[in-house]
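What follows is a set of notes on a single structure, which appears directly below.
The complex is shown incomplete by one protein chain, all other protein chains being positioned as in the whole.
And now, chain A:
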């Protein structure tokens, strides 16, 4: 999306609808197409946008209940998000909470000056109100801390608080509007306008907001910069309201008009396609390769759309259209249950629709695959930062406890790993799943409250997964669509993690797989929009789009390694090395690659590694090469797998693998090598073999460091056991040959089986 225009809707003569005789003070939507407006001519009008009629309500409408709420005028009133409580603020400076039936629950605050505007917090547990030039956030619990800060140089006239993005908007008589986070930190302050800001309103999805002033209507991005400005001849816009689907906007004007605006001219880009929403129900698809233009018409107005992985998904108020980029003529159409789709996420094989009622994963053939559910789900406040989709997994940040990430299988909708969610130590701000590779290696990247970037495995069996930190000061991130490459904006510079999983193998390798692009070409905090192919699209703080290209080699390497085409990979490496610039990173990613512990067959990888490492004289890499060679020389599959696990620091798994294969000596030896004496002895005693081996090694170790045995258990066993090195060596040799024999048998057996 790059440009959005506000237009007066339903206006043949380009003039807004005149209906009230006096100024219109308030508007509000009930459904997507029904609006109420009230005016100082003592009338409430009901507008139906489909039939183009309006009804007078004041004369016939029955007033259910009328309550004397404040001394002086009531200036603001708002329902909470589930409609169970009403809050009112008045000229007498009091804020009162009312039940649904109109009973006074409590007087929350009282001050000397009028309260002009009030808003509920995202969970309806806090309220925000104006106090002269200040803004106050007050929790409903009486003991909790109140936040208060000076917001404007003039009276604050209007506030709004979005439940999805948790951002606060304020506008005042100093003719500025400002965006704040919920801690009262200023995120954006507009330049001074000509007239006071009289109204503000967040779109329900929290991506855009509208600002009203004298003869002015503005549409702005959540980061504050302005998409479009309209100068309707309406007088001051006193109230603005978005329809629930976030596509239509109504404004109450000082001259008695009610204006309707509609958001159009959104852009979507993917590879060589540019799609523009030209009218409410029309999209234009442009193929920039051959300048072919297709026009897509819809029966209802477009609410949300998404373009990725060769598919365009468009949600209108009643139906969902799925287009394939190869054929724009015949979309797949299916009906939607609820009209207000708030989010569309796409993966290669399917896409996810989020509406007020829940999440639904559909295949591109239009088949409902799954619908993940969890207790306390509030699908209406999910945003793109809190949900992530890959071909097999769905990750959702739990809104009730933001440290928790819920993981679901995309194909069944069931919770992964026995319903045990992933728990981080801090509040999680953003989650993203990688898009490629087998489902067992699915990784999830998350950014927490401290803006640290972590990586962990999404699918884990039994034990707690390791959550490894791979970056700090990361503002936003995105996975590549075709390879497991992660990019992020780190402290104003663009960082690409060519092989983030390297952190599981070796932390020291990670910095070598980084590609950092100088931040000087970007101005204020850019935000990543997409990372497709080798192109990263970023949106800068001032709203401009910038692109950055990432060298193509790593993605190719990923591709070769997943398809185990090591000879091609090697050729690519040679080619990249021979280049003049930007090749170091590629070489480094290879290094990490060759240590990828997952597939046991390492011949191709070690080939690549062997080619790479003789050249690089890095002290870091040499012992690793030796170890890789050592792994290659292991007599059996099991022990090389175990050593691979050891290599990536998963000692317990390595031990378990060996024990499972019945290689008890090898398991003991592993522990001896790690100086894990107690465990080695324990195992030796338990399996009644190699106690002398353990003791012998222990003695050797103690001698080397000139120490004496103090461990009681060792002393105890040392008494009964004679240490004879020759005997031990012979025993070890025997064990190894036994293992070799077994491995040979196994391979013969498997080859026989394969021949059959």
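As a convention for this text, a residue touches a chain if its C-beta (ideal position, glycine included) is under 8 Å from a C-beta of that chain, and two chains touch if they have at least 3 such contacts; residues count from 1.
FYI, contacts and distances are computed from a predicted model.
Per its UniProt entry, the chain excluded from the display bears the name "Intraflagellar transport protein 20", taken from "Intraflagellar transport protein 20", "Large ribosomal subunit protein uL3m", "DNA, SC111" or "G-patch domain-containing protein".
Checked against the full complex, the one of A:71, A:105, A:231 or A:469 touching the unshown chain is A:231. Only one of the listed residues, A:125, A:181, A:401 or A:542, touches the absent chain: A:542. Contact between chain A and the absent chain runs through residues 3, 194, 215-216, 225-226, 228-229, 231, 521, 535, 540, 542-549, 551-552, 575, 578-580.
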